[in-house]
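Worksheet: one structure, shown below.
The complex is shown incomplete by one protein chain, all other protein chains being positioned as in the whole.
The block that comes next holds subunit A.
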């Protein structure tokens, strides 16, 4: 999925893009450091931090014991005292152990102190379903963190997203929750020459239109963007042109981009891996109801989500617990009444 002129494009996996972002930001600002389980000598549980410990050493790349609440709190304290920590959760499932530090110590502090105490921290790690890791290791936290004022919540899809958004997150003076996706780590993308530069930044809070279309708007984030594009390719053969929006950021949500698209296509479907109740899609639909795009809808806006159950283990069950391409195609046709 390349964007423009392909002559200077190279193929980069999401993992390598994240690695580049980390490397560049560590080099650029001495106050930046990375801590988490296995980030240093193991090269990262998912190899995202490969090579960094060798290059930057113990001071900047810190292996922690398996004590999330403790090390997340330590990271927040370090941010309060002037450093710029990147706190890795091996998966966001484990962030629940530390969620008090993310919300009560990081997110709310600038407000409670009326502007005296900023907290420039990034919490990053894989989020959402993986493959065969079952219920306790498969939850999507986009809605949980997206709920809280004081946080920015980012969910990249492509390699370009990963690099540009992670760099922006690290340079942001506020707490950013950066939701990666394990199944995307190994996926290669074309990266433009611009995206390869050390100063390549993507703005937090701005969605991207990955594919233009006139008949229906598909809004998605992270891995589900791939499925939307695949569904769009199939539907195009039947003459249905989908506009696929890659949210890139969960909070602040780029409602304007979605509204503009809906006012053009008159149909909206959100696609996410997380559970339906009180989720990302639920928020988008509520905003569309409350905003100028409502009057442009020719059919109710609907959500395609993960099934409302804990994630099962067996492959056939797992496959049927998250949206598949056929579910998106089915929902588009229902919405368009074709």
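To be clear about the criterion, contacts are C-beta pairs under 8 Å (C-beta built on N, C-alpha and C of every residue); 3 or more make two chains touch, one makes a residue touch a chain; residues count from 1.
Here is the rule we go by: contacts and distances are computed from a predicted model.
K.L.:
Match the chain absent from this complex view to the correct UniProt protein name in "Vacuolar protein sorting-associated protein 33B", "Pyruvate dehydrogenase E1 component subunit alpha", "Vps16 C-terminal domain-containing protein" or "Nicalin".
P.N.:
Hidden chain, UniProt protein name: "Pyruvate dehydrogenase E1 component subunit alpha".
K.L.:
Using the document's definition of touch, tell me which of A:11, A:41, A:113 or A:136 contacts the absent chain.
P.N.:
In the full complex, the listed residue that touches the missing chain is A:113.
K.L.:
Which residue, A:20, A:49, A:91 or A:105, contacts the hidden chain when the whole complex is considered?
P.N.:
A:105
K.L.:
Which listed residue, A:44, A:150 or A:274, touches the chain dropped from view?
P.N.:
Selected residue, touching the omitted chain: A:150.
K.L.:
I need the residue numbers on subunit A that touch the omitted chain, in ascending order.
P.N.:
Within subunit A, the residues touching the omitted chain are 33, 59, 62, 64-65, 67, 69-83, 85, 100-101, 104-105, 109-118, 120, 149-150, 152, 173-174, 252, 290-291.
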